[in-house]
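Here the complex is missing a single protein chain, while all its other protein chains stay put.
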Amino acid sequence: MKARTRDLLGSVLMLAFVAVLWVQRDYMTPFGGIFPDIVMEIMAGILVVTLILSVTPYAAMKEAGEKKEEGGKTNWKDMTVVGGILLAWAVLLQYLGFALTGIVGFGSISWYLGGMPRDVKDIGRCVLIGVAIVVLMIVVFQHLLEVPLPPGRIFD
Amino acid sequence: MRKHISWCFALAAFVAIAVLLPITPVMAADYPSKPLNYIVCFNPGGETDITARIQEPALKKYYKEGVVISYKIGGGGSVGWAELVKSKPDGYTLAGDNLPHIILQPMLRGNAGYKTLDIKQVYMFESTPNILVVRSDSPYKTLKDFIAAAKAKPGTLTLGGSGSSTANDLGTIMLNKAAGIKTVYIPFTGSGPVVPALLGGHVTGLMTYSTMAVQQREKFRPLAIMSEERMSVLPDVPTFKELGYDLVEGAYRGVAAPPGTPDDVVAKAAAIYEKVMQDPDVIKKMDENGFKIERMGPAASTELVKKRMVLYKEMMLEMGLLKK
Partner (left out) sequence: MPYVEQGETTLLEHLWLGLQNVVMVHNLLLIVAGTVSGMIMGALPGLTATMAVALLVPFTYAMNPASGLALLGAIYMGCVYGGAFSAILINTPGTPSSIGTTFDGYPMARQGRGEEAIVGATVGSAIGGIFGVIALIFLAPPLADIALRFGPAEYFWVGVFGLTIISSLSAGSFLKGVVGAMFGILVSTIGIAPIGGDVRFTFGSPAMQGGVDLIVILIGMFCIPEVLTIVSKGIGGHTAVEYKRTKGVLWETTKKVLVQRANLLRSCIIGTFIGILPGAGGNIANLVAYNEARRASKTPEKFGTGHLEGVVATETANNAVVGGGIIPLVTLGIPGAPPDAVIYGVLMMQGLRPGPELFAERADITYTFMLALGVSALVMVPIGIYGGRLLTRFVAKLPVRYLVPGIGILTIIGSYAIRNNFTDVILMLGFGVVGYALRILGFQAAPIVLGLILGPIMETGLVQAYLTGQGYSWPWLALFINPISWILIGMSILSFAWPYFGSLKQMFQKPEGLGSGNGE
């Protein structure tokens, strides 16, 4: 991504964030809003400046002097899959409980990242390791440290 | 070779399932037969936590399967209470709850994640009355001095306290109204930070809980306490009532259950807490630390909550703090 686009996109997104908070302002006390308001105003001011700078020749100058980023293509597909699994894991955590989601989550990620060959032996191994890790976590956290791990709504 | 592996797999799976599947719950008739999950909705080291720790050894005698103190912190307690009202109403999940917090939060916030009366009162075990203190080297030696100074310079005397919309906050409001003065309440994030604020001279005095006055005996001079009678651990501190101001306010702490918890389970839990609060070790530690022991069962505490709801609603409307 070119430096100019980065600056422009960054400024726009941050401004959007400030806007999202700005419209939610609804203060009860006379002093509840002093601090956030000041911060939002200053931040918006700076962002407008960076926004303008990012579309002016100044940005082009900066871009010329910038180093090229480290090589290596970004594997978006793998990232999305792993990210998706993690997200599903987090969402299902409260419904299926730690044990189940842990085994499935760990197993599926380690299987997916394992590359070729992907056969039944591979799945078996990943599930086994997943089970081992999950059991270890449960013993350490739930029983040793008394930090309760979610049992899951369906098991309650 | 293949057979060997599949046996290993089966064995491992069996062991795993045995460890992982939680034990199914038993009937509520033989309460308590499972461990107690005692939720503390405030930071470790705070009054609620300390109370829970004091009670823990005694509770373990009755909850033979164990007592687990867990923390659900946030929103001044609201996160924990919002969780509580969604928890299983089997009597094994109880949370420490506080007045006036559980009344004021839903009242003032619109949606605090729970409704005051959804929280089923089990037992109210302590209160910490508000107490007005200044530094021991302060020029104000009595309540009269303090009020006279406040009248002479309205808006300059500052009183530190724990939190906003808490007993300390209300206490200051009530004092201002009753004495016709204008002191400024400075909220701090908890009772801890108010101590250095007063010791360092950053506030004139504190409207804080009795526990803080007891802990800092040497350096604090209590002027008056907002309880019905003098506390035995602070015998020289007059009550506001004695001095002519009918002000009785403080934080109440108790334990509560999710809505829908069967009444007989609630009664059993209340009986356990009653016994815990009769434990001499518990009594000793509570007294030493400045807690005033209350003994209110489910009915009495629910009454207290309802009465206070009416009282606070009036106060909030009068102060213009209520939104609707």
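The letters A and B name the chains in turn, as written, and every chain counts its residues from 1.
By definition in this document, a residue touches a chain if its C-beta (ideal position, glycine included) is under 8 Å from a C-beta of that chain, and two chains touch if they have at least 3 such contacts.
Predicted model only: the values in this text are computed from it and were never measured.
Asks: For the chain left off this view, which of B:74, B:180, B:244 or B:260 is in contact with it?
Replies: B:74
Asks: So that we can see where the missing chain sits, which residues of subunit A does it touch?
Replies: The list for subunit A reads 1, 6-7, 9-10, 13-14, 17-18, 21, 24-29, 31-36, 39-40, 42-43, 46-47, 49-50, 72, 74-76, 78-79, 82-83, 86-87, 89-91, 93-94, 98, 102, 105-107, 109-111, 113-115, 129-130, 133-134, 137, 141, 145-150.
Asks: Could I get the residues of subunit B that touch the absent chain, sorted low to high?
Replies: Per the touch rule, subunit B residues meeting the hidden chain are 43-46, 49-50, 53-54, 56-57, 69-76, 78-79, 82-83, 108-114, 153, 155-158, 163-165, 184-189, 192-193, 195-197, 199-203, 215-216, 218, 285, 288-289.
By our rule, only the chains that are shown with their structure count from here on.
Asks: How many Å are there between the centre of subunit A and the centre of subunit B, using C-alpha atoms for each centre?
Replies: Each chain's C-alpha centroid was found; their separation is 36 Å.
Asks: Over in the complex, which subunit A residues touch subunit B? Could you list them?
Replies: Touching subunit B from subunit A are residues 28-29, 99, 124, 128, 131-132, 134-135, 138-139, 146-148, 151, 155-156.
Asks: Show which residues of subunit B lie in contact with subunit A when the two form their complex.
Replies: On the subunit B side, the touching residues are 9, 12-13, 15-16, 19-22, 37, 68, 70, 88, 108, 164, 321, 323.
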